[in-house]
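Complex shown without one protein chain; remaining protein chains in place.
Let's look at subunit A:
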Amino acid sequence: MPTTAPPAHALADVTASDSTLRRFLHGLPGVDTVGLEARATSLGTRSIKTTAKAYAIDLAISMVDLTTLEGADTPGKVRALGAKAVHPDPTDRTAPTTAAVCVYPDMVAVAKEAVAGSGVKVASVATAFPAGRAALDVKLADVRDAVAAGADEIDMVIDRGAFLAGKYLKVYDEIVAVKEACGTSARLKVIFETGELSTYDNIRRASWLGMIAGADFIKTSTGKVAVNATPANTLLMLEAVRDFRAQTGIQVGVKPAGGIRTSKDAIKFLVLVNETAGQDWLDNHWFRFGASSLLNDLLMQRQKLATGRYSGPDYVTVD
């Protein structure tokens, strides 16, 4: 991609002022909308069957951030979710655990207890999720709260208002501050809410902005708006992390979230990862699905492969 972009060591310079940052982000090549969508569509037509499908399903299960972000979340529901993350299919202990459970900050302690000893991580949304409309102090307090409660990963939302108004440095500073609040114990996922960024160019700029600011993961969306993760915007972000590593040597993860409900969709995303970022990202340390209902469909498909019979919703847990 950007052959004219500054070399790795120079990326630190671009954040020197608002104008250098703007110049860098607006200097990124424009996105070919038609080409991007066509490529995402064509990669979605790959046929993944039998053993490859079984591998893909297990990989996808291990990449799920099992999420509950409702106002009505109770400790009981979070514990049930934790139990499901540890043993997704109670009838088949060979099913892998999910990558993490994702909850609101006040539920982190409950979730932590529910998944203790299993290797399942606890992710917490923070920074006035999902709108992100709060003062920086409030956002940082939110983050510190979640980290103190034991969150392994923090999902922050960027200030879309500032981003769309062109105040890139403000967004950058905020991410840096949150990263600092995460300390060394928690990985930081930065949510762009791609559905609110309007254009693919903006998504590319946001991706680079987030990565320069030190994100460990870049994440499409909160799952709370009409347009969430799509193959096209995820492909775009995968290209960004690939190019970022080529320039800086730093690997950044990608997490599409919201609207991925079927195994078929999940496998399409895995194809995108393999064909765009490459095999290094085919691991739950570098790629995640933010989802809740997806897991049940993956489990039903897994049962179908194991038994040859189509399974039904009666044979997976209700959440």
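Here is the rule we go by: contacts are C-beta pairs under 8 Å (C-beta built on N, C-alpha and C of every residue); 3 or more make two chains touch, one makes a residue touch a chain; residues count from 1.
As a convention for this text, contacts and distances are computed from a predicted model.
Undergrad: Name the omitted chain as UniProt records it, choosing among "Aldehyde dehydrogenase", "Polysaccharide ABC transporter ATP-binding protein", "NADH-quinone oxidoreductase subunit H" or "Menaquinol:cytochrome c reductase cytochrome b subunit".
TA: So the chain that does not appear here would be "Aldehyde dehydrogenase", according to UniProt.
Undergrad: Can you tell me which of A:Thr15, A:Asn284 or A:Ser311 touches the chain that was removed from the display?
TA: Result: among the candidates, A:Ser311 touches the missing chain.
Undergrad: Would you write out the residues of subunit A that touch the absent chain, in ascending order?
TA: Contacting residues on subunit A, toward the hidden partner: 303, 308-315.
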